[in-house]
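Contents: one structure, followed by commentary.
With one protein chain held back, the other chains of the complex are shown just where they sit.
Right after this comes subunit A.
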C-alpha cells in the first residue's frame, strides 16, 4: 500500500533521511521505533508534504482507494484527499477556528477532491458526535477552537477523533502515545484498532516506547537509526528494544 524506496530528505541543507526503504501492505500495522534524532518525525513530515522538508532522492508510491500514485508529486491537501492521514506529535492550536468548522471544512474539501457530495451540517454533526463519544472527548470540545486550551491528552484524543471522522486509508501516527496516561493510552489504542484495523487499511506508528504496542499489536517493527531502517522484525523486536535499548540492538 505504501512503498518507500531509498528516500533521502533534508532540512535546511542537512540530510536527515539517508536512503530509507520500507513497504507497508494493506491490512498491516507497522511500528517505527528509534532513538531521538533518528529521523522518525521527519519521515512523517516528508510523507505529509510539510514545506521545508526537501526530498533529494528516492520515491514514495501510495496505492490508496484511488489507485497507485506518486505521493511526492502531490500537494499536502491532495495527499489527504488520496487517503493519507498524518497524526501530529504536537497538534497545532488554531484560535478563532472551531473544531467543528475545521473538521467539516477538511472532510468536505477531501470529498470535493474525490467528486463526492459535501456532508450537510446535520450529517456532519452526527458523525462528529459519534467519534467524540467513542474517544471519550466531551461534546462541547467540538465547538471550541481547534486544540486551544486542550490538555496534552485531549489534543491526542482530538487527533483520533479527526482520524475517525476523516476515515483515512492510511494513517501515519507520530508519537500519538506521548503525553497520555495509562487510561488515555488504552482509549487511543482502541481508537486506532477500531478505525484502522481493516483489510483495506494500514498504519505506520511512529513511537518512542513499546507501551502503545501492547494495545495496537504491530505486524512489523522497524528500527530507524541515522536516517535508515537498520533492523526489522516482528512484535517481539519492540520488547527486545525496551529491554536492551537501541544502542544494544542496533549495534
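Note that a contact is a pair of C-beta atoms (placed from the backbone, for glycine too) under 8 Å apart; a residue touches a chain by one contact, two chains touch by 3 or more; residues count from 1.
By definition in this document, contacts and distances are computed from a predicted model.
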The complex's invisible chain, by UniProt name, from "Molybdopterin synthase catalytic subunit", "Cytochrome bc1 complex cytochrome b subunit", "SufD family Fe-S cluster assembly protein" or "1,2-phenylacetyl-CoA epoxidase subunit PaaC": "SufD family Fe-S cluster assembly protein"
Selected from A:97, A:127 or A:235 as touching the chain missing from the view: A:97
In subunit A, positions touching the absent partner: 48-51, 75-77, 79-81, 86, 88, 91-97, 101-103, 105-107, 109-110, 113, 148, 162, 166
